[in-house]
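All protein chains but one are shown at their positions in the complex.
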Amino acid sequence: MKLIEAIIKPFKLDEVRRALTAKGVEGLTVSEVKGFGRQKGHTEMYRGAEYVVDLLPKIKLEVLVRDADVEELIGAIQDAASTGKIGDGKIFVHPVADVIRIRTGERGEAAI
Amino acid sequence: MKLIEAIIKPFKLDEVRRALTAKGVEGLTVSEVKGFGRQKGHTEMYRGAEYVVDLLPKIKLEVLVRDADVEELIGAIQDAASTGKIGDGKIFVHPVADVIRIRTGERGEAAI
Amino acid sequence: MKLIEAIIKPFKLDEVRRALTAKGVEGLTVSEVKGFGRQKGHTEMYRGAEYVVDLLPKIKLEVLVRDADVEELIGAIQDAASTGKIGDGKIFVHPVADVIRIRTGERGEAAI
Amino acid sequence: MFTRRRALLAALVWSAVSLSAGTALAQEDQLSAGDTAWIMTSTALVLLMTLPGLALFYGGLVRTKNVLSILMQCLISAGLIGVFWILVGYSLAFGDGNSIIGDLSKVGLAGITVDTLSGTIPEYVFVMFQGMFAIITPALMLGAFAERMRFGPYLAFIGIWIIVVYCPLAHQVWGGGWLADFGAIDFAGGLVVHMSSGFSALVAAIMLGKRRGYGKEPMPPHSVPLTVIGASLLWVGWFGFNAGSQLAADGTAGLAFLNTNTATAAAVLGWVGIEWMHHGKPTVLGAATAAVAGLVSITPACASVTPMGSIAVGIGASIVCYVAVTMLKPAAGYDDSLDVFGVHGVGGAWGAIATALFISETTDAGWGGQIGIQLASVAYVAVVAPLLTFIILTVLKLVFGNLTVDEEGEHVGLDISEHSESAYTGAPGAAAG
Amino acid sequence: MFTRRRALLAALVWSAVSLSAGTALAQEDQLSAGDTAWIMTSTALVLLMTLPGLALFYGGLVRTKNVLSILMQCLISAGLIGVFWILVGYSLAFGDGNSIIGDLSKVGLAGITVDTLSGTIPEYVFVMFQGMFAIITPALMLGAFAERMRFGPYLAFIGIWIIVVYCPLAHQVWGGGWLADFGAIDFAGGLVVHMSSGFSALVAAIMLGKRRGYGKEPMPPHSVPLTVIGASLLWVGWFGFNAGSQLAADGTAGLAFLNTNTATAAAVLGWVGIEWMHHGKPTVLGAATAAVAGLVSITPACASVTPMGSIAVGIGASIVCYVAVTMLKPAAGYDDSLDVFGVHGVGGAWGAIATALFISETTDAGWGGQIGIQLASVAYVAVVAPLLTFIILTVLKLVFGNLTVDEEGEHVGLDISEHSESAYTGAPGAAAG
Partner (left out) sequence: MFTRRRALLAALVWSAVSLSAGTALAQEDQLSAGDTAWIMTSTALVLLMTLPGLALFYGGLVRTKNVLSILMQCLISAGLIGVFWILVGYSLAFGDGNSIIGDLSKVGLAGITVDTLSGTIPEYVFVMFQGMFAIITPALMLGAFAERMRFGPYLAFIGIWIIVVYCPLAHQVWGGGWLADFGAIDFAGGLVVHMSSGFSALVAAIMLGKRRGYGKEPMPPHSVPLTVIGASLLWVGWFGFNAGSQLAADGTAGLAFLNTNTATAAAVLGWVGIEWMHHGKPTVLGAATAAVAGLVSITPACASVTPMGSIAVGIGASIVCYVAVTMLKPAAGYDDSLDVFGVHGVGGAWGAIATALFISETTDAGWGGQIGIQLASVAYVAVVAPLLTFIILTVLKLVFGNLTVDEEGEHVGLDISEHSESAYTGAPGAAAG
């Protein structure tokens, strides 16, 4: 099992989710984060004082997947999330030692 | 050491935390996330337009624990978080390479 | 590659970010979390009813880094985030299986 | 010469007489544009108290998942009672009737035209001014069963309550009923509005049961700023409530206005002082609560006490309401979610009694006698209103089965379970690119 | 003796005459402090409708990233039209002129002093009261092209629209123009304010095109509480709008006030009932929308129908606006972001027609005749306003190239792309230590 963590542009969330469910993903977890990277931020103004906001809103998406599905799902995320512009984000693949479904106590792939 | 990551129902947070501290856990980190899974969402209405909200509020809880404590704490979380209904959530167990306490610079199990 | 995850005090974020960019880090992701630990919380009052708030606001910072840079960056974070008082937080180092830049499809260290 | 002089004199006298007659008429039988202007303004101010004043005061106090249910219950009070009042409410409260309740002579505002006066103002203006009181009173109660009552039963409850509890009480005090004859002083509604709703609310809180988790987990306000905006608008709007109750723009209205502000200020000071001494720190929520407690307490008294007296009323309010909210409630163990009883019930009763305690000009009943009258009136409302409320809710329980939402509904919150809406959507997907 | 008596009599008669003349004068030619008080109050209330009423009503409905652009467009309407009105607007609307438009005789308020009266109130007060109407009307339109229109073109649009569409219409109905002569009844602006803005808004929504993602992804309100605060303040402020339009504090003002509240309450009840039956649950957003729909509809009718009639107007409003917003819009496929057409256009038209349908005293035209007049007036505004708006926007497209923000700007939101600001900063770094 692997945990795929994707940092994407917020307005791409719907599309990515659709792409993943189309590939059979049945669960995922998202959170609001802010990202700093090569994408340049914007300037904000406050009574004449300008300052640069370079922590931009991003969505972090976590999906636990079977090892066999990793590549396919990475591809699906990438296709859906890509705009070709700087700031499209990253996908991290994490090893996972175990997984438990709280409701049933199932473990491992059965719990995904 | 392992990082236990649990996705639970928000109203179970207090109970889970009590269960963990009862087992000697002295630190943890929580964040607000939204989860999509088998649990069906609800319908919202906006001037006659209905749409389904299937990203439901969840709490993500992260606890770094000694390898020896993993099983006991998983059990504690499961007991406290379980309602028996779909949507109770998941527990992921992650390997951790190292841990540092910022204040003291302690490393490894001493820093937990 | 490793994913460095640091839980720090919110008002230290700017400093830590400056320290990291000074060391050549070009990207990172932050989120708002709440932490429970040895740091004692504060009391809040609501029409005479007092209750203890011991989940304190923290910032979680995630940086994916080359293996070779791990130690240097841990040091940088620690220096910048430390106030010497309880509650300064933790740094976790996670193994990472893979990383992909969504925009280009680059993989591994090239995608950092 | 002589003749002319006498004629002149006569003319002068008559001029004067007719002039002052004109003035007198203006005060009794003629429309006064000034009075009308003030009462229309007051009417708008009293609506402001409910929408958005009370809606925000209560809305800020609940948890995020229930804020819309509060706003909805305030909105629908304006909707339902706004129509009811025209159809039958006004007639039941202010129709001649008997000493208990009005009659149906003014159903649908029959017989009222743009020329009908009520004192120096158009009756339409009087109808609407009183209508705004009828709108806010049942809405005051919703704080007691906030975060659990279903919308349907709520609607039925306030619809019946206004007819069964409010209209009779309004008639008895202001419509020529027995409490007025008895000599009870209730200038702007300490008995009719605040005690009636506060004591009814207590019964409702007990009958509907506690919120799940009450007493075990903290249920802090989701937005104290909303609550402070609400308290502020209540404060501003209350000038219409109290000074408008004079139904004229004159010196007594001015006194009522000044006393309203002064008592409220004193209550804020008092509560802040008590909290500071008691807990080491004064809270904003305390100050906002104090403001409402002060406003409630000065309501019956505002035209009967001196400004110095109003300071006493306000400080007294901060003490009795503080004790009710922070000690009585936990000791008794009922879940009056937003302290309707502690603030409106207790504050209203205190105000009604304080009216006599600090009265500036003793009535025929004498100082002690008036205290007796006020105490008796307080006791009357404290018994009748909850009793009737108990009966109404008992019947509604039979009809609806359950007046509160189920466990699932309480967990996800009333906004979604009752209204299919979320208050705030700044979540993933709504954020910027 | 005889002489004296006659002299006395004569003196008395003259006293009476001069007294009643004084009264009559007071009604026609003398300043009435009471009327002035009410109209100044009303003027403040009408500004409250725009700032912060409408700003919040619309501001809560958009997504987080666009809320400031809404607030800004409301603020700048007060800024731009506030100045324009003094410079030329008032003169174009209320200068003598012809049957179509006023003239330039009162440019810069030339000739008006503190002693100039307009009826029983200072003309300055009348100027400002009407100025507040001019401020809110163009701001009403912004809901139609919310979340996409650029600020510069918006400014140009409302600046031109007020001169080309609003001032002539105001003149035609209230300034002595042809619609008044024609017999159209539009007490407080169903035609001039709501239909003109609602129908213009529809054209603008269509010409500016849909928001990216419209129809594909949900675009829920970022804060329903803000919207409810806005609707509440609109409700409160509307008393000034409608009852103020009588320009006096009298019985007719009282009727207008009462009808305004009653129709609005009825519309809320109606909409809640319809939603309940149609979707199984009533929504808060529905109730808030209904309130505005009710307020819009009673605007032209508020002085012409009985209170019972106003209930009919309000319920009718809930039906026609519900259908327009939830069925007509999706069916037709235009993106009127915040339903300006469905609420103000349709509600205004309904109100104008309902004015005749439920009229309490038939006019010279007779019941049917007045319906005809109202229908013709509605048709006139429904054609002229959108036509002129179409021309203005066509010209502005040529001048500005693009009236809406580009894709990037729409994704990050207008707050950042147009104003370099974020509404809420509670983000990392702003939080506590």
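In order of appearance the chains are A, B, C, D and E, and numbering begins at 1 in each one.
The rule we apply is simple: a contact is a pair of C-beta atoms (placed from the backbone, for glycine too) under 8 Å apart; a residue touches a chain by one contact, two chains touch by 3 or more.
What you see is a predicted model; the values in this text were computed from it and never measured.
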{"item": "Omitted-chain contact residue, chosen from E:Leu61, E:Ile76 or E:Cys167", "value": "E:Ile76"}
{"item": "Per the touch definition above, residue among E:Gly97, E:Gly131 or E:Pro386 touching the missing chain", "value": "E:Gly131"}
{"item": "Contact set of chain D toward the excluded chain (per top definition)", "value": "1, 3-4, 7-8, 11-12, 15-16, 19, 32-35, 37-38, 41, 45, 63-65, 217, 220-225, 228-229, 231-233, 235-236, 239-240, 243, 248-255, 257-258, 261-262, 264-269, 272, 279, 281-285, 287-288, 290-291, 306-308, 311, 408, 411-413, 416, 424"}
{"item": "Interface with the undisplayed chain - residues on chain E", "value": "3-4, 6-7, 10-11, 14-15, 18-19, 22, 31-38, 40-41, 43-44, 47-48, 51-52, 55-56, 59, 67-68, 71-72, 75-76, 78-83, 86, 108-109, 113-117, 121-125, 127-128, 131, 151, 226, 229, 415, 418-426, 429-433"}
{"item": "Where the unshown chain meets chain C, residue by residue", "value": "11, 14, 34, 42-46, 50, 53, 55"}
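By definition in this document, only the chains that are shown with their structure count from here on.
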{"item": "Path length in steps (a step moves to a chain that is touched) from chain B to chain E", "value": "1"}
{"item": "Chain whose average C-alpha position is farthest from chain B's own", "value": "E"}
{"item": "Euclidean distance of C-alpha centroids - chain A vs chain E, Å", "value": "46"}
{"item": "Touching two or more other chains - residues of chain C", "value": "30-32, 94-95"}
{"item": "Per-residue multi-chain contacts in chain E, two or more chains", "value": "217, 220-221, 279, 281, 283, 285, 411-412, 416, 427-429"}
